[in-house]
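One structure, as structure tokens, below. Some questions next.
For this view, one protein chain was removed and the others were kept in their places.
Right, chain A next:
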Amino acid sequence: MEALLQIAGLRVAFDGVPTLRGIDLTLRRGESLGMVGESGCGKSVTWLAALGLLTQRAKITGSVRLAGEELLHAPASRLDKVRGRQIAMIFQDPASALNPVRTVGDQISEALRLHRSMDRRTALAEARRLLDQVGIPDAVRRLGAYPHELSGGQNQRVMIAMALAGQPDILIADEPTTALDVTIQAQILELLRQIQRETGMALVLISHDLGVVSDICERVMVLYGGRIVEELPADRLFEHSAHPYTTGLIAALPSLDAPRQRLFAIPGVVPNAADFPPGCPFAPRCDRRIGRCSEWAIELASVDGDIRHRAACLHVTSEPPAGEVAAA
């Protein structure tokens, strides 16, 4: 399949402190990619940088190509045509991502008028259809509602409707369920999955929840300290992950059927962005660390000879036996 979006060597620094330290990523039409990592690892910043949504303070280098066209440092007038139209984004807290003083219908039809040059009446009719599509009951009445009159789950549905308004090729969902109740989370994820199936757009799901990501996405990327440390098909995530950080994350998940035991936690904390070692960012917390880990940058290398599975760890490249790595 053709590459729809290609990010290469993307680096972001705020006031000289690097946040993203070289992200390479290819997104194909219609695929679903999960991005996992803890707060500050750069999963959201990647997309905010790609869409030019960071403040002027951010220094961005590298390349973001959408269907061959460079987006980084593109003029605002061009980016306005990409945002919402080709790449749409939904955010963590739907209640604060919707404008509190404008009605839901008004905010959805704003996107329709911008990207599909509809007049006011057609836009409202289409907004009503979109609310139906995202499963909001009584859509006609809801068009006139303000965000504070809707629940968190309904607001996230409105955000999704707003994102669908531009008929984008890519939908970036930045922790879309973090602020919602567990029962609502499942509904929203199911909605995203269903909409992706119906529209055929590519979906990028940013989350810190491994379970959610492996459930929805075909491919998973694990980020740590502004780098991709592992990239693998979702069905390999739990059994065959190779990077010590990924295996650590999986080990830290509580298990329902195992006997009650103390939860495993990865020792140490994420260092300050300014203090990352030159080599593997995870080295200071890694129990398999050897001298060379911190010395030079470690590239992603294929695991088990599978080109879809790559990890940035010296142990992967030097000692391939998969059983041993997974057991570590």
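FYI, contacts are C-beta pairs under 8 Å (C-beta built on N, C-alpha and C of every residue); 3 or more make two chains touch, one makes a residue touch a chain; residues count from 1.
Heads up, the rule we're going with is that contacts and distances are computed from a predicted model.
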{"item": "Among \"NADPH-dependent FMN reductase\", \"Acyl-CoA dehydrogenase\", \"ABC transporter permease\" or \"LVIVD repeat-containing protein\", the UniProt name of the subunit that does not appear here", "value": "\"ABC transporter permease\""}
{"item": "Sole residue of A:24, A:38, A:110 or A:132 that reaches the chain not shown, by the stated touch rule", "value": "A:110"}
{"item": "Which of A:101, A:182, A:265 or A:307 contacts the chain that the document leaves out", "value": "A:101"}
{"item": "Contact partner of the left-out chain, one of A:105, A:153, A:166 or A:248", "value": "A:166"}
{"item": "Absent-chain interface as seen on chain A, which is shown", "value": "48, 51, 53, 76-77, 80-85, 88-89, 91-93, 96-102, 110-111, 114-115, 146, 148-149, 159, 162-163, 166"}
